[in-house]
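Encoded as structure tokens, the structure appears first; notes follow it.
Here's a slice of the assembly, chains where they normally sit.
Every chain is named by a letter (A and B) in the order it is written, and numbering of its residues begins at 1.
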Amino acid sequence: MHASTMVSALELVGLYVFATSGALMAIQKGFDVVGIVVLALLTALGGGIVRDVVIGTAPPAAFRDVVYLIIPLAAAVVTFFAHPLVRRLSFPVLVFDAAGLGLFCVTGTLQALDHGLGPVQAILLGVVTAVGGGVLRDITARETPALVRVETDLYAIPAAAGATVVALAYRAELPMPVVATCAAVAVFLFRIIAMVRHWTAPTAITYRNP
Amino acid sequence: MHASTMVSALELVGLYVFATSGALMAIQKGFDVVGIVVLALLTALGGGIVRDVVIGTAPPAAFRDVVYLIIPLAAAVVTFFAHPLVRRLSFPVLVFDAAGLGLFCVTGTLQALDHGLGPVQAILLGVVTAVGGGVLRDITARETPALVRVETDLYAIPAAAGATVVALAYRAELPMPVVATCAAVAVFLFRIIAMVRHWTAPTAITYRNP
């Protein structure tokens, strides 16, 4: 119960931070309060909703417990009023975002595995859970998704690595609470190091050897 | 039965007008007849399909009765041939669009409540039903969604207000046919007044006090 309480707490922090990134994007694009709320909700909940629709659990988790809606709405309100302050906190926001990335790719993968999906499918859904909301945010705001841009520090790749570890450990019947915790922490650290060192993913080969 | 016939009739008018707005956008962007049909269908049916996927009723209402497909297709055909006339009717179109907004936010909220979703979730789904199709239209046409643009007269906010009234009345076990009718009419009037007076939603606070 201690562990699951911590997971829940981390999950809410992750949702809050994801929603904040949506709200900040909306403010940056000059959207009104409706746009701020829309992007906050979409960024925080979009990935998990897609995962649950694919798995076939209706309604999605985001609609089962009202706290999943309250947290992003709170983030939208706080960002609406305090966005210059929030912006100055951009490094802490990125750190919590990395924590959300680690947590959601692990929990998303586990949920897919628990619903009987195969390991490759579960890895894909774990990554979708973690990064899907950000893609929906960018598409709605008419930005090229940060996820696919070559300037973006590694984001999907740490998530995919963590999801792969979880899926392999599940197959090997290792003790999941330990594995899941380690994987989430590893994804978090991988993402932080990628940010600090500006590691980026390669583009197609011959762009470099023309 | 009289009341439900009127709801059905209004629903079809609403779908027709939403589809017309999609078809007009497609023509304005220079899309071909495929684009006109795609945007007509997406605008009219997109919000309801998202709602039904989230609620978990498959197939969505849009695919259960063929009339829900026929009406947007008819709107696409009429707009294809008569779009200069349709454009000149832009005020009537906006009035019917406001009627659709009022109707769909109320029926969407009720359907979510009837499927056991909580009040906050039902309000969100009511708003999604009413405004989701327009967002999908704008994204597909590569426009910034009108919904989030600061120049747009209030649109989501009347829908959210109406959905909230419906959810509260449902909780209070008030007689729903009366409440639903009043809420839909109130959303309609709120939207019309917002259009006439060009009420817009606020942007984030410090954009005004730089």
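Following the convention adopted for this analysis, contacts are C-beta pairs under 8 Å (C-beta built on N, C-alpha and C of every residue); 3 or more make two chains touch, one makes a residue touch a chain.
From a predicted model like this one, the values you see are computed outputs, not experimental measurements.
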- Note on the structure: Full complex stoichiometry, one sequence, with 2 displayed, works out to 3
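The rule is short, and it goes like this: only the chains that are shown with their structure count from here on.
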- Message: How many angstrom lie between the centres of chain A and chain B, each centre taken as the mean Cα position?
- Response: 30
- Residues of chain A touching chain B in the complex: 26-27, 29-36, 38-39, 41, 49, 53, 58-60, 63, 66, 69-70, 79-81, 83-84, 139-142
- Contact set on chain B toward chain A in their complex: 53-56, 115, 117-118, 120-121, 124-125, 135, 139, 142, 144-145, 147-150, 152, 155-157, 200-207
